[in-house]
Structures are given as structure tokens and as C-alpha cells.
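Heads up, one of the protein chains got dropped from this complex, but the rest are sitting where they should.
Our next item is subunit A:
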Amino acid sequence: MTLSTRGAQTPAVLVLEDGRAFRGRAYGAVGETFGEAVFSTGMTGYQETLTDPSYHRQVVVMTAPHVGNTGVNDEDPESGRIWVSGYVVRDPARKPSNWRSQRSLDEELAAQGVVGISGVDTRALTRHLRERGAMRVGIFSGEAIPDEGTLLAKVRQAPEMTGADLSAEVATKEAYVVPAIGTKKFTVAAVDLGIKGMTPHRMAERGIEVHVLPATATLEEVYAVRPDGVFFSNGPGDPSTADHPVALMRGVLERSTPLFGICFGNQILGRALGFGTYKLKYGHRGINQPVQDRTTGKVEVTAHNHGFAVDAPLDKVSDTEFGRAEVSHVCLNDQVVEGLQLLDRPAFSVQYHPEAAAGPHDAAYLFDRFVSLMEGQRA
């Protein structure tokens, strides 16, 4: 026998809360893990996905079959660690190949204790989640795996995503500063609800000094940095639980400080304006989503990672406590609200990821829009 994909491999099984199971082989760490099963359709950017804090407590199924081909480097992660609670792939690379690669993904997952599974029919699993919706899942690997009934019971004991308040778990505990690149033009207070590394970087590129603050920051702490603008980041969990960030944002809106939100930040703006949020059946997770900017009619191909969305009317301008608000961006696949803007105050947000990483750079103009708001406020 040779050292091929067979042989010494450890068996693994993935069990969904509705009882469907997929058998495969252990990938990364051996053991057991639980989370919400979601699928991501991006064909590139697994390092960014794994380290995106918004994936906290989620088991990510990769629809692209080959994962790990370019190995792991130290430049591309979006945060200091892998956040996904489990990883499901079909064909993991045996040998990474890239001039920037420093080690293999398998090693990295194992080193960070992330339990994964390989060799499963990820397309069948994706179709299942598409039809039944995102649900709880467990991955179990090892030489002696208990019977599926026992496993299923464990999966059903795991906490659900609906109602989960997770941003504090992933956000920084201490404030830190990302300096502007080149001449500093503005100061922004960025509330970290699970921020990705690329976001402050995109701001820094535009001459913004970014003060990243913990999710628990108070209004006083925000204004203590004398911000020209305030930013609310992406992050995991159910927005309906995010009462503190909503209250904080309302304070910012009252002061009419330029405000920009991404992803979770968009949902918080929605709530601050009095709109509801709801859980999507299986979410948007990928880097090919068509979003129309309703102010220009142009379509941008964008990176998404959201399981919840804002419930705001598409067909009219809404009157809110903070003046008129409208849906600025919409996903053309399913008409989900992808952006909000206030017409009477300098505030806007998008549900998707203009910082990309992973994903196309089509929406990078939104950071320029934020800059314009801050410039407008100064003038």
C-alpha cells in the first residue's frame, strides 16, 4: 500500500439536525464540532473565509471541490485565527502550490484545532441545505465514532443561530489603531462586531486613521476619539439580539456624524431606523452576487456572507425617526435588501462586503462614498 488518499485515513461523519448524514474522512483536527451548517460558493479565498469572524459558530461547506491548493500564507487571513467551527470539503489538496504558500491548509486546521471532514458529496449537502434551510450540524471524526442516533442527539443539543448574540465573543477586547496610509485625512471610530482585517485597511488606504473599538464601546468612548465618521462592522449572530450596538448607533445618528455600516452594521442600521430583520432560508455566502446600486442603476459583483437580512420596503422611501430612508442596494438574485441610506443625514450601510477579501473589488467605491460624507460634513 502506498501513502495515497486511502490507507491511514481517519473516518469521519457529518450529521445534520434533520437526520441526514454524510460519511467522509477526517480533515484538519480529529474530534467533534458543532455549528450552523452553511455553504459558501466562492471558488477562491478559503483563507479569508476561514478567518472571517462572521463565520463564528458556523460549519462552512465549500461548494468548490478543491480546497487548499494554494496552501496557507500569513498575509491573507482576515483576523488572527480561524473562526469557522467546522469545515467541509470534497477534495483537499495533498500538496499546496503557490509562491506565497508557507504551509498546508490541513496542517493549519489541525494546528488551530478546527475539525473538518473531506470526501463528502458537498453538492448533495448544499442542495439539501438549499431546500431545507441552514440548520445545526455536527462533524465527528476518529477511529471509534458512536452510532448516528447518538450523534444526532448531540447535534440537536447544540445551540441555534437564531437568537445568538455573538459579536462580543469575536470582537477585540482592547481598542487599537490602524494608522492611515500616507497623509492622515480623517479619523474613524470603527465598532468591532467581528471586523475583518481588510476593512480598516481599505479605510487606511484612503487616509483614514481607524480606531477599532470593542463591541461593548459606549457612545462616550466612540466620541472620545473625535471621529469624523463612525463605522459599524460585520459580525456573527442574530441582529435581533444586538441591542447594545443598535442603541450606540442611534446615538451616532442623533449627532449626525457620518456613518457607514457593513453587513451586521447594515442590519443594525436597519434596526436603528425601526426596520425588522429576519433569517434567510440559507443565506448569501459567495463572491459572485449581483447587487444593483439603485442610485446609479449599475450592477456590481460582490462578496456576501450573511444569514440575516433587513426587512425594508423596496418600492418607497420610508419615514424614520432620523428622516427619510431608502433601500440603496438590492440583490438581483432574490431582491434582498443589500443597502440602506438616509436622505436627510449622512449615514449609509451595505449588507455585503465592499472590502472584499475574498471577492471582487467592484464595490470599493463605497469607501470613497464614506470619505465624501466626511468631507461634506467638514465643509
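Going forward, a residue touches a chain if its C-beta (ideal position, glycine included) is under 8 Å from a C-beta of that chain, and two chains touch if they have at least 3 such contacts; residues count from 1.
As a convention for this text, contacts and distances are computed from a predicted model.
Participant: One chain of this complex is missing from the view, so tell me which of "Extracellular solute-binding protein", "Uroporphyrinogen decarboxylase (URO-D)", "Bacillithiol biosynthesis deacetylase BshB2" or "Carbamoyl phosphate synthase large chain" is its UniProt name.
Facilitator: The missing chain's protein name, per its UniProt entry, is "Carbamoyl phosphate synthase large chain".
Participant: Looking beyond the chains shown, say which of A:Arg123, A:Lys184, A:Arg255 or A:Arg378 touches the absent one.
Facilitator: In the full complex, the listed residue that touches the missing chain is A:Arg123.
Participant: Touching the absent chain in the whole complex: find that residue among A:Thr70, A:Ser141 or A:Ser167.
Facilitator: Considering all chains, including the one not shown, the answer is A:Thr70.
Participant: Given that one chain is not shown, which residue among A:Gly197, A:Gly261, A:Gly286 or A:Pro354 touches it?
Facilitator: A:Gly286
Participant: In the complete complex, the non-displayed chain touches which residues of subunit A?
Facilitator: 1-6, 22, 39, 41-45, 47-48, 63-66, 69-70, 73, 75-76, 90-91, 93-100, 120-124, 126-127, 130, 286-290, 292, 297-299, 301, 332-334, 356-361
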